[in-house]
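All protein chains but one are shown at their positions in the complex.
Per-chain residue numbering starts at 1, and chain names A and B are given in the order in which the chains are listed.
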Amino acid sequence: MSRTTLDLWVGVFVAMGIAALFFLAIKVGSVSGSDIKSPYTLTARFDNIGGLKVRAPVKVAGVLVGRVSEIHYDNERFQAEVVFTVDGRYKFPTDTFANILTSGLLGEQYLGLDPGGEEKMLAPGDVIKKTQSAVVLEKLISQFMFSKAAEGDTAPAK
Amino acid sequence: MSEPLVRLENVRFAYGERAILRDISLSIPRGKVVAIMGGSGCGKTTLLRLIGGQEKARSGRVLVDGQDVARLGRDDLYAMRRRMGMLFQFGALFTDMSVFDNVAFPLREHTELSPELINDLVLMKLHAVGLRGAAKLMPAELSGGMARRVALARTIALDPMLLMYDEPFTGLDPISLGVIGQLIRRLNDALGASSVIVTHDIQESLQIVDYIYFISEGRVVAEGTPDDIRNTSDPFVHQFVHAEADGPVPFHYPAGDYATALTGGAA
């Protein structure tokens, strides 16, 4: 008799545990594996990828279309090679532009794609030729300082 | 009736370096109740564990129903143990089960009987020890004597051929003690089993057993029927039967000279 109430409690416990797992899976996390359908990979080479990491998002017009799957250094071209996976529903022209952008001032870096105007579309495994490297904050600041300094040199002489 | 149910041949046993049994030979005939006696810590309980296959002898053989217990594989040993029952010193009832479930435990584990049949069998066993009315109690609610009777009912649940009792009389009041003693005798005869009682309670044992072995320092020092024992001239048995403080079993643990120890010399 007491065995049935015990079973009930165990059932409640297991159900709660599984519900918590689902909550973690759906509400807290995003299921990245399944929302990219029939994925294909593309490659882009950059002079500098800044802080881009594997699994960083790939966005077009702010919409998530894929994720970075590999990053390695190409020792013949002296460039970084970024391999990323894109959802099969989306096609991009061959003259698509790849940028490494930052979300907000201190946010994470992601790969942004700007589709071009070509008729031909990129096939799986293709390489994007037009790329723009990550903006390195130190370089930006030093450029700014130099130009300010240059202005400062000319200003008092005037 | 010819071949004894249990035979120990020149058994030697030690825990590490400490020798417990040096050279024991004894036999338990079918249908009889045999007592093994000796002072505390002389290896009586070890003897039962050897027969039950929980320990293995260093040398010598332990034969139960013609089989060498130490040579049995796990499955054969478990098959053998189903035909043995052992009553532990304090009953060893499963504290998380009711009296009924305790007695039903071996039946549920080893048989495929229907719940109705198990119910009948358990009540029969409990009735045999006079505790049918206590079936719903938990072990914590039982007195020492009652707990031991329940354990006895559990021990006989599978109608064993060999019953082993580890100090069944310890810590009981005289009435419970008499009850347990009578139960041991009655159940042995009713089941057609053989029984071994390990105990140091000589008076109770003399009334119910058929044969007695005395063990001291790992050896059998005396044996005989209760009548032999009562009339013996053996100094060891005499000391034991009459509960004398000093005798062949010395009062003092072996020590150096008393006078030297008191006057500051190394003991």
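Assume contacts are C-beta pairs under 8 Å (C-beta built on N, C-alpha and C of every residue); 3 or more make two chains touch, one makes a residue touch a chain.
Definition applied: contacts and distances are computed from a predicted model.
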item: From "Molybdopterin dehydrogenase", "Co-chaperone protein HscB homolog", "Intermembrane phospholipid transport system permease protein MlaE" or "Anti-sigma regulatory factor", the hidden chain's UniProt protein name; value: "Intermembrane phospholipid transport system permease protein MlaE"
item: Omitted chain's touching partners, listed by label; value: A, B
item: Option from A:37, A:55, A:72 or A:120 whose C-beta touches the chain left out; value: A:55
item: Of B:56, B:71 or B:110, the residue in touch with the unshown chain; value: B:110
item: Touching residues (missing chain, whole complex) on chain A; value: 3, 6-7, 9-10, 12-14, 16-21, 23-25, 27-33, 53-55, 57, 106
item: Chain B residues that touch the omitted chain in the full complex; value: 52, 54, 78-79, 81-82, 84, 86, 88-90, 92-95, 105-106, 109-110, 151
